[in-house]
Structure formats: structure tokens, C-alpha cells
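I have placed the structure first, in the form of C-alpha cells, so that the comments after it can refer back to it.
The other protein chains are all here in position, but one chain of the complex has been omitted.
For clarity, chains are labelled A, B and C in written order, and residue numbers in each chain start from 1.
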Amino acid sequence: MVDFNIATVLTPEIAMAALALILLAIGLLIPPGARKGMMPLTAFSLLGVLGYTLFDFFHGTKALFLDGLYLHDQFAVYFKVLFLAAALLVVLSSGGYVQKLAEHRGEFYSLIMTATLGMMIMAGAGELITMYIGLELMTISFYILVAYLSDDARSSEAGIKYLVLGATSSAILLYGISLVYGLTGSTQYTEIASGLGANLSPASFLATVFLLAGLGFKISLVPFHLWAPDIYEGAPTPVTAFLAIASKAAAFAVLIRVYLLMMNSQAFSGTGQTLLVVLAALTMILGNLIAIPQTNIKRLLAYSSIAQAGYLMVGIIAESVAGVKGVLFYAMIYVFANMGAFAVATHVSEKQGSDQIKDFAGLARRSPLAAVVMTASLLSLAGIPPLAGFVGKFYLFSAVMDSGYTAIAYIGFVMSMVSVYYYLSVVKVMFLGEGEGLPDIPVHGAVKFTMVFTMLITLAIGIYPTPLAQMAAAAAQSLIK
Amino acid sequence: MNLSNLSVGLSTYLLVGAMLFSIGLYGVFAKRNIIAILMSIELMLNAVNINFVAFNRFVWNQKSGTNYILTGHVAALFVIVVAAAEVAVGLALVITIYRNRQSTNVDEFNWLKW
Amino acid sequence: MFKEMHDLFRWAWLIPALPFLSFLLIAFVTKRSKGLSSTVSILAILASLGLAIAIAIGIIQSGAEIVEHAAIVNVNWLNIGGLKIDFGTVVDPLSGMMLFVVSLVASMVQIYSLGYMHGDKGWSRYYCYQSLFAASMLGMVLATNLLQLFIFWELVGLCSYLLIGFWYFKVSAREAAKKAFMTTRVGDFGLLLGMLFLYTKFGTLDFATLAAILNTNIQNVAVIGTASYVTVMAFLVFMGPVGKSGQFPLHVWLPDAMEGPTPVSALIHAATMVVAGVYLVARMYFLFVHASPSALQFVADIGAFTAIFAASIAIAQDDIKRILAYSTLSQLGYMMFALGVGSYSGSMFHLMTHAFFKALMFLGAGSVIHALHEKQNIWDMGGLWKKMPITGWTFFIGVMAISGVPPFAGFFSKDEILATALQNGHPVVYAVGLFTAFLTAFYMSRLFFVAFCGPEKPENHPHESPWSMTIPLIILAFFSVVGGWAALPDHNFAFFLHYLPLGQEYEREAINWGLAGISVIAGLLGIGLAYIIYLKKAIAAESIVARFPRVYKVLQNKYYVDEFYLWIINNIMGGVAKVLYWFDIYVIDGIINGIAFITRGSAKTLRRTSTGQLQTYAMVFFFAVVIIFMVFAFGEGQLTSLNPLATLGGVK
Partner (left out) sequence: MISSALPTTNSLLLPFILLAPLVAMLMIIFLPKDESKTIKIVAAIGTLISLVLSLYAFFAYDRVLGGMQFTLTIPWIPDLGVNLAFGVDGISLPMLLLTNIIGFSSIYASWNMEKRVKEFFALLLILITGVMGTFIARDLFIFFLFYEIVVIPIYIMVIIWGSTKRVSKEYAGMKLTIYLLIGSAFLLVGMIALYLAAAKNGQPTFMFDQLAQRQDLYSPAFQKVAFGLMLFGFGSLISMFPFHSWSPDGYAGAPTAVSMIHAGVLKKIGGYGLIRLGIFVLPLGARYWAPIIAFLAICNVLYAAFIALAQKDLKYVVGYSSVSHMGYVLIALAALNPTAMTGAIAMMFAHGVMSALIFSMIGFIYEKTHTRNIPDLGGLAHQMPRLAIGLMLAGMASLGLPSTINFISEFTIFMGTIHVYPVLAMLGIFGIIFTAVYILRMIANVLFGPRRPEWDHLVDIRGPELVPLVICVFVIFITGIFPNILLGMINSGVYSSGLAKVLETVSQVKMGGLF
């Protein structure tokens, strides 16, 4: 273990914590008129942290400290980059939206910060309790964010639902953790792995299932997915975006560590993998099928993101460097694709005052850029070349086929082509409907930047994925020795 | 007579924990009042705490040097803190939704569906 | 001496090239100006005619030598793995004769058209097609291999399609054109197959090479038991001629083809294109010879049947052009069975003479129709001889020629055919031929007496046609008279293109005047009968009709063959098409749409799973956990056994 300085390694986390508090303070202190400045401030500070983290990714040292409580490997840093990027894009795209909330603008951003911090801790945690703390930090911030439109009944309903279900699920997760602790006497991944070894008591089964359920809830894995659509629909759109992208990615970061380091003992893997295969297949099928008849864009994206979780699971099933690499790669491009879609959704619903798909009619005329970005993002989610989604799926499914699961690949590809059906029906509305009488929707400023940026990234990675692929590969390598 | 028969062992604690957990779960399923549901959740979390402490006390109470390893106890403390935060937020949300819907009956919170 | 002739023959490619050039010129340059178009076209065809005559003379001079080794020029046209095709020109007596006939009739017809088509707004288009036709027909004659021949064969088919449908605004013309194309297509199907088999078997389509192969190793072909194979190919190849030369049962298109302008009927549907089939059989004669005898027998039977079949129909027709059309059919049958019975030269001879007098009669008919303003029913005519002396006289020569009256051309060719038929032991065919000769003479003279003799019709004000139309008539009449003398004194014509199937020497045989007499008598009988019935009115035609009403009806309706085909096309083909379309829409598409429907439906139902009740969610969540735990705890073995299921697809 190389020697290192905690300060340097933990800088991002510390910075985020500080920022959260500062923003909170500023939000309270400065007069409402001056709160316009909050968004740029947040954005730039996030950008700074992101920059540092990127640097850290390439030049940081692999470290394991506080008695293995906390890990600092490229895997963790990769995910931190991902969270920060997501947060940044959310903040950028949410500018206009948040303008409408007269009060509590400061809290909004600081809550985003705390949530991000929670995710970063999850990614870095080398031990279950730490992971749990991060998870709760993230989740509780999200409870508030989801219910942020305090005078919108739907928003608060979503909040309540998320709270109850989230709390229940974390309780179950905790129960699992306690059992694991009871079985192995430790909460550190590595020691648990050695502790569990090959002996499989019903208790260890129970523990595993509870852990799986707790994390499966966060990544909205069927059958633990039921909460997602409601919450996504009710929450403020930027929050939905953040929820769909970052919290899922964070849960995946944990799942990969837990699954690959801990659950993956020989005697276990046979059943475990079959089970995961079945669940992943169910996730892809249900997610894509139920998305078809949706009429609300946010709900549609919710189901699509459930399906995406299914694709990501495939990478975990592969149980190989390639698989993890696939997950990392896909998670990253998933950020940009989804952010593009949500940025458009946010913008339109802000101008239109509704999330119905039919209100996108004639968007191609009313706001060509938005329409194009939406199309590109959706097609990337569907995995149509030359957009990034295709390469991502290719990594995932080639990995899983390499590990010998072909059925899941069939299901995955066929379902992603089915998904094209409902993505295209959105595209159809945007391009075919003339949308008479509906006003043009100008796009500018940070939102425009977000849209163009996400689209360009999606396209660029799709055409020339090598850099990102190398990053993902490095991260995957760092995880699996 | 042997007092050790009367001693309350790990299994007892685990049983209590499990019962608490199940009661809490039942509450979450069955209660109609949102406040009650929050309380049930508290029960579940506390069940977890009992597990932690019991495990630490009965199974993994080794020492390293002179001091005990208190992972379980610490975990319990963390959980308590988190639970407190959760409930705080929860109650705040209850107030909000009550303002919006004039009700705390979860059956009525079904605007978002399908 | 033969050498410089050979140099001349090298230029044979110009004969089709010139008309093709004029076709391009008219199509792309001169189509605006009528005068220019016709001039270009006629000049081109006359030039070809000149060249053809020169070559013909050359052939006659080089005599037997040219028969031993025909003057062949080849350039590679297509060369890929497994398929090598040349294009070239072959000059031998056969092609020489055809070149002469075709270019002569073509140029006559084109000149004639100057008068006939006068004032038609499709003038340039007409000459455009005419040139294209001349080019393709001459190209076909010169073809050195079967594929090249087939290509031009199809092109003449295209031209006939275009020219039949020349007045495309007439629905009847449109339909006739379509019918012609489709019917011949059926024949081409066989021809194409035959070509494919030939090439697969012998690796070439070149006539000379094929003949050589078949001649040399006919035995070992027989030894490896593929004689039957050759026969199959012979039959298949023969399907083409059946379609093109209107043999039964694919004869139906030819009478309808009369919808085209009359000069076209004269050129394409009497003199040249329709004999392409005969020409093809002649070219491929070695194949039929080496095929089992049944093949040639088959050819003979089909030909004979067609001859008498068409002749019998012709008796009962009233439309002047249709009568001629059916007589063409029957004469084609004549040529066919001539080949069938082995009278190769006779068939070619008859081909030539027939080209002359049939073209002559068609043009004559055209001149009549022209004079009577598109009247075609012979009963509306009468007494035209006085009003239109040139037309009358020339037509009379034509009738004499076709009835086989010496010294007109038809006599010699027919006689040779019939003689050979009897000598080569085909008495039945001979009898049929003889009877056909009688019928031919009968209906032709019937036509002539009704139309040209007898009382004039007051409503007609006929007048002789312009010189542009009469001069071709005269020229053709001249050839109809002297054309046959090529056979004097003793089958010179046969010598002139004698054919050596199995390498034996050709020996001259004198005309058997006895047999000739019989056929002449048959002809005269026919004429006499017609004279009695239609001129003297000694026997009323009506009474005969009344005697056999059913027979007459059947004859007039051409044995209902057309109706039969029409029924097949409309009911069988149409029916199948409709059924399959239904199948496509409702079954194949139905499956697709069904899948889509099921998907959407299941989505709609599954959607209901999210009820919005958070307690339901919580329960589902927990019981899912329980179930998974059960599966885990108790299903260990079973699930791992399920694991292969995960690798279903077996790719890995």
C-alpha cells in the first residue's frame, strides 16, 4: 500500500461537503434578487471539483485507508467523475426551472451537492456501514429534492412514497448487513468475502437476498422497481434526471463491489447468476414493454431507465473485467444520453407547463435543436449507431456472451429494438405533428449548452469511443486485481 | 441449580429483533395513517440495531490489545442517527402533503400511477 | 477468289449496323422532321439491301467452298467464369438468303409506307421502329451463337410489340400487342431453358462448335446415355419457334397482330419475323438430327397440324387481313413440317418464296384497305380489279403463287416439300400437306374473287394507290413470279444452300413432275371450287353454311382457343393471385401485426401493475424478497440445472 495523504485523496469529498454548506449559507444570507447567481456559482464550483477529480483519475494513487474503510482506486474515482458530471449537467439544465421556485433556491443546489457527496462516499466505501451512510446521505437529500415543489401535491406525494419505500428498503438492506456482520464479524468487503467463503447457511442466503433487494431497489431492478415511475413522474424534472442517472449509477458502483468481491463465492455463483440473469431479463422486458403505452414523457423515461438498469445488470452477470468495463462505459454514456433527454424534457415542460408527450407536437419546427437533441438522446438509449449507446451495448453484450450467456443477449438486443418503437413514437410526435398554435420554444444559455454538449458527447463517443473505453478499462482493472 | 439455563442468549435477541422487524413490516403494509407507517419503519430500524448489538456482544466480542472491537455498537449508533434524520424529513413531508391533500391516509396518495 | 469474297463477308456486320444507326439518328436527332426520318431510314435499309445482294452474289460465286466453312467473324462479348459468349457474323448460304429476303422486303415495305402511313402523326416513331426492327432482324440472321440470336430474337419481338401497338390509343391494338409479347414469351421460356441446358452440357452456344461436337462424338454422347438429353434440349429449343412462328398452340397472337398498320403485318407478321422460328430450327438443324427421331417427327406433326388447322379457319374468315394472317400461319406450318420431314432446303425455299408473295398480298390488301378507307371485310368489296388494276394484277400473281400454280414461285417450293415428305416416308404428312394446298388455293381464290371480281359496290369509290405503294407491289410481284425459278432445272436452290448433316455429299435430284402434277391439280381444284361457289354462284355458299352450321360456327370462332386461354388467364391465374394476395395480407402480415398487437396488449395490462398504492409496492417488494429467498434456499440444485438454459442458443 503506497503512502498517501488523506487530504489529497479525500479532497473532492471535502470540497463537496464544504460547498454544500457554503451554498446553504449563501442561499439563506443573500437577498432573493441576487439568487440568480447561485446557479453559475454552483456550476463553476462543480466544474472545479470535476476537473480535480479527472486529474485525480489519471494521476491519483491507488489507496486503501482508515483500515479499509475507504477505498481510493480508479474505479471509485471514475464514478466520482460520473456523479460530478451528472450533477453539473443537472445544475446547468435546471437553471430556468429553479428560477420558478421563488424561495429555497440555495437549498436546492446544496441538496444536490449533498446527494452527490453521498454518492461519492458510496463509490468510495470499502465497508458496508460507510456505504450505508453514503447511501442514506444521498437518499435523504433526494427525499427532500423529490418533494421540493412544496405546493405541488404530486411532488409531495412522490416524496412520501419515496420516503416510505426508500426507508423500508434501507431497513431491509440494513437487516441484511447486520446478518452479514453476524456471520463474518466484519463489514469490510474483503474480510466478508473470506469470511463467507464457501459455506452457505440459510442466514447467508437471507443476508445476500436482503442486500440484493436493498441495492436492487436503488437501481430499480425488477421486481423492486415499482416505486421508480411514480417518483420520477412526481419529482421536479431536474431531480428526476439526477435520480435516474446518478443514484442508479451509485447503487451500481456499490453493487459491483459487493457482488464481485463479496457475493461471488463459487458455491454461490451458480444460483446467483441464474437468478441475476432472470432478474435482468425481466427488467429489460418489463421496462421496455410497459414504456410502450406511456403518455407522460417523464414516466416513459422512467420505464426506459428501468430497462437500462437491466442492460447494466448484464455487465455484472458477465463477472469479468470486460463486463465491469462495459458497465462503467455504459453508465457514463447513459449519463449524457439521459441528460440530453431530460434537459429537453425539463425545458419543454417548463415552457409548456406539462409533461405530456403530445405537447411535444411539432417540436421539430418550434425548437429544432431541442427536437434533434431529444432524438439523438433517445436513439442513443435505444442503442442505434453511430450514437454512444450502440458501442456501450456492444461492450456489455459481447462481455456477457463471452462468459457464455447468449440467451440474455438475444433478449437484450430484441428488447432494445422494441424500445426503438416507443422512442420513435416520441420522435414521430416531434417531427410529424405540426403543433399549430403552439408557440416556438427558444433555447439559449446554459440549457442550450447542456443540450448541445450532451448531444456532441453522445455522438463523439459513439463515433470514437476509444478514450472513454480506455478510462473504463483502467477503472475495471483497478477494481479486479 | 444452574442459572446459566436462565441466561438470555443470542438467539433470544435475534428472535426479538426478527419479531420487531416483522411487526414493523406489517405496520408498513397494513397501517393507513402515514405517521403510523413512519413509526413502523422506526421499529424495523431498531430491530436492526438489536441485531447489531447482539452480534457484537455475543459472537464477535474479541479484543485487539486492550480495547474491544465495537463495530456492531458503532453501526447501531450510526443507524440511530440516520433513522432520526429520516424521520425528521419524513414528518416534514407529512406536513407538506397534509397541506396539499388535507389527509394522512396513504390510500389516497395514488395520483401517480400507471 | 474466295479470299476477297471473304474480305467482303467481313463487312457483313454493316448490314444490321446501318439500320441501327438510322434508328439512333431518328430517335435522338431527326424525330422532329418527318421527311428526314423516313429518308434516313429508307436510305439505310437500301444500303443494307445493296450489301446483302453483294454478299449473296459473293456466296453464289464461292459455291461449295462457303458451305464447307462458312465465313465467321467473332468478337468476345461477355467473358466471366463459367460463361463465355462471343458476338459475330456468320455468312453462309442460309444467312445470305435470309439477308437478301429480309432487306428486300423491309426496304419494299418502308417505301410502301411512304404512301400508306402518309399523314400519320406517329410518322417518325414509325420509321424509328422500322429501322430498329430491320437492324434486329438482320442481326438475328447473322448471329453466330444461340445467345446472340436469342437477344435479337427478343428485340424483334419488342419491335413487333411496339409496331402492333403502334396506334396505342386503340384498345384493341394495345391488347393485341400485349398478347403477342406474352405468348411469344411462353415460347422463349423453353428456348431459354434449352440454351441453358446446351451450355451446361457442351460449354458453348456457338452454332459451328455445337454442330462440330454433335457431329464428331455423337456416338459417345449416345454411349453415356444422353441422347435423350439432346432430345429434351431439342424439344425445349423448339418451344421458341412454336411461339415465334405461331405454331399451334401458341398461334393465337398472330391473327390479333393484324391490329398493327398493314405494312407492318406484311413485313413482320408475314415475311420476316414470324419465319425467325423456322430459321432458328434450320440453324439448329444438327441438334434435331442428332436428337431421337421423335423430335423431328414432333416438329413435322406440329407443323402439319398447324398448316391444316389454320387453313381450315381461314376458310370461314371475312376480314381480308385475318384471312391472310391464317394463311400465313398455315404456310409457316408448311415450312415447319418441311423441316420435320427433312426437306431442309425445301423449307428454306418456301420461306423465301412465301416471303415474296405473302408480303405482296399483304401490301396489296393494304392498298385495298387504303383505297376503301379502312374497310377490311371482303364482303364490302368487289370489282376492285377494274378500279385498281396494278393492285389487282399483282394480287392475282400472289394468289397464283400461293396456290402453287406453275410457273409461279409457290409451285416449286411447295412441290419440293411435298415430294420430300413422301420420299422420306411421311405419307400422312404428305396427305395433310396436299389437302392444305387444296384449302389454301380455295380460300385464297375465294378472297380474290369476292374482293376483286364480281359486281362493284356503289358506296365504294376506290382509286389506284400512289406510286410509292404500287412500285413495291410490282417488284414483289416480279419476285413472286421468278423467285421459284431458282429451282430450275433441277433443284438448284437446294444446291445453292445444300446442307450436309452427316457429311455425306449432296446429290442433285430432278423434279418429280408426277408428284408436282398432283399438287398442281389440288391447287387448281381449290381455285375451281372457289370459282364455282363465289363467282358463278352455282353452289350458294349460304347453303353449305346451312348444311353444317356448327362446323361453320366453330371455324369462325377459331376453335375457341382464344376464349380458352382467356378463361385460364382470368380465372386460374387471377384466382391464384387473389388467393395469394389474401394470404400475404391476412396471414403473413397478420402474424407480424399479431405479434405487435400482443406486445402492445401485454404492455397495456402490465402497465396496471403499478397501482400507485405505496403499500402494495412495499408488499410486492417484500414478497419478491421472500420468493427469491425461497428460490435461493431450496432451489439451489434445480436452479443451477437451469443454468444451461441461460446459454441457450448454443453459440457458446
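Just so it is clear, a residue touches a chain if its C-beta (ideal position, glycine included) is under 8 Å from a C-beta of that chain, and two chains touch if they have at least 3 such contacts.
Everything numeric here is computed off the predicted structure, so don't read it as measured data.
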Name every shown chain in contact with the chain that has been left out of the document. A, C
Among C:Leu36, C:Ile53 or C:Leu193, the residue in touch with the chain that has been omitted: C:Leu193
Chain A residues that touch the omitted chain in the full complex: 364, 375, 379, 384-386, 390-391, 394, 397-398, 401-402, 406, 409-410, 413-414, 416-418, 420-421, 424, 427-428, 431-432, 464-466, 469-470, 473
Since one chain has been left out of the picture, which residues of chain C touch it in the full complex? 76-83, 147, 150-155, 158, 165, 168-169, 171, 174-175, 177-178, 181-182, 185-186, 188-189, 192-193, 196-197, 199-200, 229, 232, 569, 573-574, 576-578, 580-581, 584, 588-589, 592, 596, 649-652
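Please note the rule applied: only the chains that are shown with their structure count from here on.
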Among line, ring, star, complete and other, the chain touch graph is complete
Looking at chain pairs B-C and A-C, which one is connected by more C-beta pairs in contact? A-C
What is the distance, in whole Å, between the centres of chain A and chain B, each centre taken as the mean of its C-alpha atoms? 28
Could you please state the distance in Å, as a whole number, between where the Cα atoms of chain B are centred and where those of chain C are centred? 98
Where chain A and chain C are represented by their mean Cα positions, the distance between them in whole Å: 77
Indicate the residues of chain B shared as contacts by at least two other chains. 25, 28, 106, 109, 111-113
For chain C, jot down the residues that touch at least 2 other chains. 607, 610, 612, 614, 618, 622
Spell out the residues on chain C that touch chain A in their complex, using ranges where they run on. 599-600, 602-604, 606-607, 609-610, 612, 614, 616-618, 620-622, 624-625, 628-629, 631-633, 635-636, 639-640, 642-643, 645-652
How about chain A: which of its residues touch chain C in the complex? 160-161, 164-165, 168-169, 172, 200, 202, 205-206, 208-210, 212-213, 217, 223-224, 226-227, 229-230, 270-271, 273-275, 277, 286, 289-294, 401-402, 404-410, 418
Seen from chain A, its contact residues with chain B in the complex are 129, 132-133, 136, 140, 143-144, 147, 150-154, 156-161, 163-164, 167-168, 171-172, 174-175, 177-179, 181-182, 185-187, 229-231, 233-234
